[in-house]
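Here the complex is missing a single protein chain, while all its other protein chains stay put.
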Amino acid sequence: MFFASDNGSACPPEVMAAVMAANEGYARGYGAETGMDRVRAALRDTFEAPEAAAYLVATGTAANALSLAVCCPPWGAVFCHRHAHIAEDECGAPEFFTNGAKLVLLDGAHGRMTPEGLTQALGTTGESGVHGVQRGMLSVTNLTEAGTAYSPAEIAALTAPARARGLPCHLDGARFANALVATGATPAEMTWRAGIDIVSFGGTKNGLMGVEAVVIFDPAKAWEFELRRKRAGHLFSKHRYLSAQMEAYLQDGLWLRLAAQANAMAARLADGIADLPGVTLRHPVQANILFPEWPAGTHARAEAAGAVYYRFPAPEGRERARLVTSWSTTGADVDAMIAALRP
Amino acid sequence: MFFASDNGSACPPEVMAAVMAANEGYARGYGAETGMDRVRAALRDTFEAPEAAAYLVATGTAANALSLAVCCPPWGAVFCHRHAHIAEDECGAPEFFTNGAKLVLLDGAHGRMTPEGLTQALGTTGESGVHGVQRGMLSVTNLTEAGTAYSPAEIAALTAPARARGLPCHLDGARFANALVATGATPAEMTWRAGIDIVSFGGTKNGLMGVEAVVIFDPAKAWEFELRRKRAGHLFSKHRYLSAQMEAYLQDGLWLRLAAQANAMAARLADGIADLPGVTLRHPVQANILFPEWPAGTHARAEAAGAVYYRFPAPEGRERARLVTSWSTTGADVDAMIAALRP
Amino acid sequence: MFFASDNGSACPPEVMAAVMAANEGYARGYGAETGMDRVRAALRDTFEAPEAAAYLVATGTAANALSLAVCCPPWGAVFCHRHAHIAEDECGAPEFFTNGAKLVLLDGAHGRMTPEGLTQALGTTGESGVHGVQRGMLSVTNLTEAGTAYSPAEIAALTAPARARGLPCHLDGARFANALVATGATPAEMTWRAGIDIVSFGGTKNGLMGVEAVVIFDPAKAWEFELRRKRAGHLFSKHRYLSAQMEAYLQDGLWLRLAAQANAMAARLADGIADLPGVTLRHPVQANILFPEWPAGTHARAEAAGAVYYRFPAPEGRERARLVTSWSTTGADVDAMIAALRP
Partner (left out) sequence: MFFASDNGSACPPEVMAAVMAANEGYARGYGAETGMDRVRAALRDTFEAPEAAAYLVATGTAANALSLAVCCPPWGAVFCHRHAHIAEDECGAPEFFTNGAKLVLLDGAHGRMTPEGLTQALGTTGESGVHGVQRGMLSVTNLTEAGTAYSPAEIAALTAPARARGLPCHLDGARFANALVATGATPAEMTWRAGIDIVSFGGTKNGLMGVEAVVIFDPAKAWEFELRRKRAGHLFSKHRYLSAQMEAYLQDGLWLRLAAQANAMAARLADGIADLPGVTLRHPVQANILFPEWPAGTHARAEAAGAVYYRFPAPEGRERARLVTSWSTTGADVDAMIAALRP
């Protein structure tokens, strides 16, 4: 009963088979291997973006921080949600990679920025000439850290005021597949058709050992990205092992099937705990993350049953938790968890 | 006949088996998995350094640049060989990670700095108060980029003047195993007993998919290293796949056997081409890299036979090459190469 | 009727006379001139801190950003008020000088942080290991951007929770003299006796051409400060012109007399407009800045009379302004302004 994070899971057999298959003979490195040509083509197909540049890195922080660095000058403001991964979970990587850009944190229920909030922040930033930082870019996370999904229309409503100011728009898609499954949108609808310029396309949380793609719809930024990736130590010599994973991930919709399983298990879990006495959900469950709140004593019972997950402080008499399902979560896991939570 | 680089090789079966074995069930991430405990213990044993801190990253550039960043302030000078990997092959990663330290480039035959050259540079750096950069640290590469190996005594002769100035000493060991096999030294003899404070302990060029360890003999630098690693996007969530590789690498001396094979194949190749007419070696062949120079027309013949390697300009009538062997180079590869080079 | 900023004023005759007097013969530069010895002694006397290190720079942004850089690592959080100068008016200088530290913005009425707000932020920052930024330092502004003054006890109440976490505490004293005059505190009471480690001691807004001191109570940070100052281009070769100004400023209490005049003129202005119909003050007037709100049409009348000051949007039917007095504001200026504002 592991619900601590989707990155606690192992990798599906298709991915491991691809890694094994890549372990054959000699190969050119640094992304010049033929496997990367196939990955590039597959990503362009996936995103219906035949001109897009696409690169692989091994961590979500690298994907995000490099994306920000090619979009935002050091004196720019990055508009993002207060609880975005780039704001809370990357130990200042955005500031490091951009040489000191400033994150402007927007509030918004359930991990979501609002167009109104963004418009207001855009209106009050960069209004004092050289004295303050300038408007730099927008970064939207989908799936959000609260487990909610923006629809393409909601993404477009956020990018619109940013684009009206001439700002590039980044999508942190560490759980992009989960967001697509949740909304039924296509990759193109969720990104460039909705005003997104650059995407961190997550693989690791959804079944890869450690591979994320960065898809750049404006190829003019490509060379700078390559230089920044190398300079940050994120260009792999034996790059074939990254491309093999990503190729398998994209093949025959594996990535979406993996996310569908994760989302389905979260829905099953949400259904199950909805019936438990005193359990509420702090955010809508739209994909593979749940934030339940329940009566004191529940943690102890769950732990005794072997459940692993993150706990948070709560007002007296209550307990809070974050439960994350993954491609490898089974119905039996879910049912056991529900049983453990039942008083 | 692939002699372009040791990072063009695949991984040995022991490593892949370990990766497969790690692909089981759920695990804590970010280096908190139990596999990393075993790796830490194995690295401490390997280096006879029970207090050492040890971390994994996925690229040599990350290992080096993070090592420099914890040793050298932004206003410091990093003393290194003119052709060091940190100077020529990392696109300015040292400057990026250190926030602008300055590499002071030392000459020296066959990729080797000399104590005299270092002493002179130490004497002329940082002598003008705040106006110039300050003495920061030493970085030694072993195996050198020229394929030569420093002995422990030679390392000690370099670290001595640096330590006399109170400077930390880094060893870039991207091909550390090859250097040990070449010299017969133990890891401890080659590092802390010779005055080294921090080591980039290479795995990738010697058979791993993409894993390097950083071994820090002074644990006081450990926490800063962890923060810098995270902030640079080099902390893996599914860290188990890194630790599995490193564990297999260190087990039963696999890493030294792999390097021994690479070195033996280079020796065999050096022997074979020594008999060819007009072939000379620009640097002594001590480990797994050769820099032959040969008559014009040889490249064409080798290429026709399917040989892959790096070529360099040479004075008229001659050609230059770099040939690198690896753990997977076979005697048959070598013999075929020699045959191809023979006029 | 210039109330736009205290840095729109010229310099008092004592300061200019000192600059002229310094323009004699040859002098050692870079702070090694004898005038700087006298300045250092005077600052130590002023702060009753015989061991303090003291340096001069020419802008408040330099003083602040260098102070932060010697106190906070790149992965640290700087706790400060949401409207602090370092947050809003330095175009990201703190992020640039610290190599990417993160400002954590605290709310608080009238430009003042509260111990409760700070304690809460301290409690929720740096609680997720390497994933988030670490607690770095506190920066307090006195006089605040809202024109209010913290008392020494209020400063101590803010530094206490920071110091309990081991964090250094900075005071941005761009208008330090105005704060002292407002509170009656001594420099020592307002700084190190209240838990402050490093002070940006402003001179420019209070009558100098462009000189600020940085006073560092812990001399262990001094050498790093000197290196960072030089590296940032803030070490003056003809440093004598800075030290001459600062020496005159500190002599016989000139600096406090200048601030006293500014504060008195603000009080007179506040008194005068208190009687005007429909005028309210958005923040208490404690030193030399006023934030009046008044009926629509007042701006036009003041402008017609020649008044210069900053205007801000206000809810319908009202207008907002910022009025700043300085050492050179006269009673006649104030009275003319009051007359101009009267309907």
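A, B and C label the chains in the order they appear, each numbered from 1.
The working rule: contacts are C-beta pairs under 8 Å (C-beta built on N, C-alpha and C of every residue); 3 or more make two chains touch, one makes a residue touch a chain.
All of these numbers come straight from a predicted model, not from anything done at the bench.
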item	value
Touching partners, among the displayed chains, of the absent chain	A, B, C
Residue of B:49, B:91 or B:169 touching the missing chain in the full complex	B:91
Contact partner of the left-out chain, one of C:40, C:81, C:135 or C:234	C:234
Touch with the omitted chain, as defined above, among B:27, B:52, B:130 or B:290	B:130
Selected residue (touches chain absent from view) among A:46, A:134 or A:183	A:134
Those residues of chain B which, in the complete complex, touch the missing chain	74-75, 88-92, 95-96, 98-103, 128, 130-133
Residues from chain A at the interface with the omitted partner, ascending	30, 73-75, 99, 130-131, 134, 224, 226-231, 235
On chain C, residues whose C-beta touches the chain left out of the figure	2, 4-5, 7-11, 16, 19-20, 22-29, 57-63, 65-66, 90-93, 96-97, 204-205, 209-210, 227, 230-238, 241, 308, 328
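Convention: only the chains that are shown with their structure count from here on.
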item	value
Per-chain Cα centre nearest the global Cα centre, belonging to chain	A
Farthest chain relative to chain A (centres taken as mean CA coordinates)	C
Separation of mean Cα positions, chain C and chain A [Å, integer]	42
For chain B paired with chain C, centre-to-centre distance based on mean C-alpha positions, whole Å	51
Overlap residues in chain A, where contacts from two or more other chains coincide	90-92, 96
